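Note that one protein chain of the assembly has been removed; the remaining protein chains are unaltered in position.
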């Protein structure tokens, strides 16, 4: 029986080539829209995270902290939630850094007899946990440690920027969701149109005593095939476009260590699965409409 | 004659209500996709520009510069290409700033007998002209002035960030263009499906001696009406969604002075006009296909 | 005697009405059709012949009155039983209603496939019935490429392929030359002989005269007592 349905579905695709081509193209385009946005968003997000890796918390140790404790302290920091790495900066390095930092006023530091700076740690955070509040919590926690003198973190613009990144993310998810819904409607609409132009055939089948399930099944199989092909086609186009663009853009624009990347496999397969679901759903809704009467 | 065509078009819309609804919805969704992306992109761009206003060039004046010259120098700076504002920072202010900047090492500056810092100007740039190269040119130009001792501008990350913003813009335009094309194809596809389900009618009209133009005209009028309605509907939905989201998001996330905004009128009307063009084009291509045979 | 007859009625209509808006297509139709009867429904264009057949296979609901098919009341039948009801019928539609995108073979085979007949059996039966109506050579043609008469013959093949209990044929020889027509007619006679109830809607008086059998006349939606009973 399933074989019969399958055979009928395949036959149908052959017999209604125009309708099938149009459906597959429309599905491919819808998938393309959703996945282009996903790709754009994922990479922009990556890039922001990459750049935000610059966020760090500087911890000044008390002057009486012995050098022997440094490894323990380092470990302590690195075990904290949200911390990716803690780098020790000796007071000598710090002075060098300061000199570099205020290079035009270097005369100011020229005549120092001894280094007034303390040893310090640069604590780097895991990109995902870098919301402004988390940085604050972490710094409070660090400040309460006995051997810590002072904690310095970020600057004003960093806090502001975090908000912007969050806003960007939030609207990104919103826009992505909206695109997904639009794609669902477009695909469903297309399938409705296709079924509309085949309503005579559906009506005839019902008149000769075909049960609804007999009529529906080939349409379901067909729209699964269409939406799978459409999904793969859409992602294929995206991949080709990505490969071409990526190889041209990368060198000119991106910071050295950052790599733009294609959709991760999980997202890729989610999109294909969504495509199938959408095809199925569009088919379901349209059939319901046309088989009601 | 035109009246007759117009009448026929309106009649047709009434008689093929299902097809018309589907077409208008699909056009509206396509327009929605394009315009949502435009909105997203315009605002993200605005936000980045807003934030980039922070970029400034600090100019240290020679120590022998007399106070009387300051207004002239300020004027000189402000007349330079790309400069929006030049703010004078006296050496006293500068010392305060420095103290705040390196607050944990304040002891370092405590025992200064005299202020070793020079007077300075903070030169702010017009957001649009802030590409890294321009900042560099400007600073070179400033540095060659007689009363200027040194110029300091941006930091490494700023340069990197400018590239990122440019990449974001470039891909943004690319993605927007791709969405536009996808929308065009989707609308054209939908119109093709609609005409496909009306091909019998077109064939009959030809058989009874109707000239191609007589058959086509009402379809053109109809698809202009559809695409105008679809465009307005899509932008209407966007506007409503925008209003709802904007009133909720703004307070929590955005930096004080920044306002998210709706599509500027020029973009708004371009989208409506594009929608009409797309409808017309879809109609043209489909009719060409179905009237060929 | 009447009791005997009533027991034998396979289709019963009681005061059936059908109206479309203000237009009355059928008015107060009361009619029994008996098992294995060969019945003509005649009447001029627009009299309601097609409408009457439509009500029988539930193509449309009655506006008023009751219809019993094999003892089942059509107004009480549940939606998902309708396909099973329709499998009792073999229907030749006035406008053929062939599926344009399916071949002649597929158009006929789908009736059997829909009722779950095995593939080999389907092939055998379909090929046989297409041979009977003289369409075996066109079995892979699509309906739009067939002549009017050829389409009608395919429609007839589809109606009889499932060995239905009841044949409803709406103007089944309207597009056929007299030779093909009498051939098809004999075909329907044959089906009748093998036990089916046959109802034919036609305005072709010649045909009726040649055949004999009960004739009911419709005129502007009303049933006139048949002079032929």
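Labels A, B and C are assigned to the chains in the order they are written; within every chain, residues are numbered from 1.
Operating definition for what follows: contacts are C-beta pairs under 8 Å (C-beta built on N, C-alpha and C of every residue); 3 or more make two chains touch, one makes a residue touch a chain.
None of these values were measured; they are calculated from a predicted model.
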Task = Using the whole complex, pick out the displayed chains that touch the missing one.
result = B, C
Residue among C:24, C:50 or C:182 touching the omitted chain = C:50
Request  = Would you indicate which residue among C:102, C:125 or C:153 is in contact with the undisplayed chain?
outcome  = C:153
Inquiry  = If I consider the whole complex, including the chain that's not displayed, which of B:170, B:205, B:224 or B:285 touches that chain?
reply    = B:205
Message = Across the whole complex, list the residues on chain C that are touched by the chain not included here.
response = 20, 43-46, 49-51, 94-95, 145, 147-150, 152-153, 170-171, 174-180, 203, 205-206
Query = Residue-wise, where is chain B in contact with the chain that is not depicted?
reply = 1, 4, 8, 11-12, 15-16, 198, 200-201, 204-212, 214
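The rule we apply is simple: only the chains that are shown with their structure count from here on.
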Ask   = Drawing the touching chains as a network, do you get a line, a ring, a star, a complete graph or other?
value = line
Task = Mind checking the centre-to-centre distance between chain A and chain C? Centres are C-alpha means, answer in whole Å.
result = 62
Request  = Would you kindly tell me how far, in whole Å, the mean C-alpha position of chain C lies from that of chain B?
outcome  = 66
